[in-house]
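What you see is the complex with one protein chain gone and the rest in place.
Let's turn to chain A:
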Amino acid sequence: MDSRTSASAAPASPLAIFRDHLSRGELAYQYDPASGRPVFHPRVIGPGTGNDDLQWRVSTGKGTIHAVTVISPRGEAPYNVVLVDMDEGFRLMSRVEGLAPEEVRIGLRVRMQVHQPQDGQPPYPVFRPEAA
């Protein structure tokens, strides 16, 4: 911390902390003790409470497909985009791998794994069917 940084400055962004967890194979989310609710996307204050002391937690990585769409770009293979309801009670956008896109169904149980893009982009969470 240099002299231009105040004592109250955030040591790291929520996004950096989220990605740091991903680099260790973990899906992290926040918990707001003031509301008793999980928080996602990560942020610096609790939605609805203004609490600036959110806790970071690590998800079990297990969830259920809440909604699904399959995108069919011209000249490219179709791919799915899903909303996943995690067992801890937060929702995130993602995709399901290891299954044909049209076979991804609402209600499917899934488990997180970290996707590390080959092009040097940051890691992000994807999902596979829990049974697989």
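Convention: a contact is a pair of C-beta atoms (placed from the backbone, for glycine too) under 8 Å apart; a residue touches a chain by one contact, two chains touch by 3 or more; residues count from 1.
Here is the rule we use: contacts and distances are computed from a predicted model.
Choosing from "Hydrogenase HycP", "Heme exporter protein D", "Thiolase" or "Peptide ABC transporter permease", the protein name stored in UniProt for the chain missing from the display reads "Thiolase". Listed residues A:R37, A:R91 or A:R128: the one in touch with the omitted chain is A:R91.
Considering the whole complex, the residue from A:I17, A:I45 or A:V70 that touches the absent chain is A:V70. For the chain missing from the display, the contacting residue among A:I17, A:A34 or A:L83 is A:L83, taking the whole complex into account. Where chain A meets the omitted chain, the residues involved are 15, 18, 40-42, 66-72, 79, 81-83, 91-95, 102, 106-107, 115, 117, 121-122, 124.
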